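One protein chain omitted, others in place.
Coming up: subunit A.
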Amino acid sequence: MSAWGTAAGAFVGTLALTTALRTASELRLTRMDLPFLLGTAVTADRARAKALGYLVHFANGELFAFVYYAVFLAIGHAGWWLGALFGLVHGLFAGTALVNVLLPLVHPRMGSPLTSAPRVALLEPPGFLMLNYGPSTPLVTVLAHVGFGAIVGGFTTLGSG
């Protein structure tokens, strides 16, 4: 196992995940846009939000990949299939807790179930499994994360040479 492999896998995996979500958006399967959600936590300017959001998104990709790496080390196994399994759990966690519950609580422009008048949110909350962003969103998001995990797992093993 190689930390450098994990770092490279995180970069490629995040690239793949982002591309998959963007493609799904163009195909009208989902309104999910993770860089946009992250970027608008910092600015209300849409264009700037997307640019900043990509940076934060890639940093998050590295962070999560090294959480995977830590678990790989702890159990002494790594591989694309194990990474894919982690990605599945990661995707489910993202849809049920991370983006649905935690993000609305810290995002200054996103509504939460507690947002009340006279305040008004600038971004609608994703809802359970991010279903507010389209009925295909859970499937697309989980598959994208499975892909991310598989790439991270695979690169981690490749890096060990």
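The definition used in the following text is that a contact is a pair of C-beta atoms (placed from the backbone, for glycine too) under 8 Å apart; a residue touches a chain by one contact, two chains touch by 3 or more; residues count from 1.
By definition in this document, contacts and distances are computed from a predicted model.
Engineer: What is the missing chain called in its UniProt entry, if the choices are "Hydrogenase", "GH15 family glucan-1,4-alpha-glucosidase", "ABC transporter substrate-binding protein" or "Protein GlxC"?
Structural biologist: "GH15 family glucan-1,4-alpha-glucosidase"
Engineer: Quick one: which of A:Pro125, A:Pro138 or A:Gly153 touches the chain that's been left out?
Structural biologist: A:Pro125
Engineer: Can you name the residues of subunit A that touch the chain not displayed here?
Structural biologist: Per the touch rule, subunit A residues meeting the hidden chain are 25, 28-31, 44, 46-47, 111-125, 127, 131-135.
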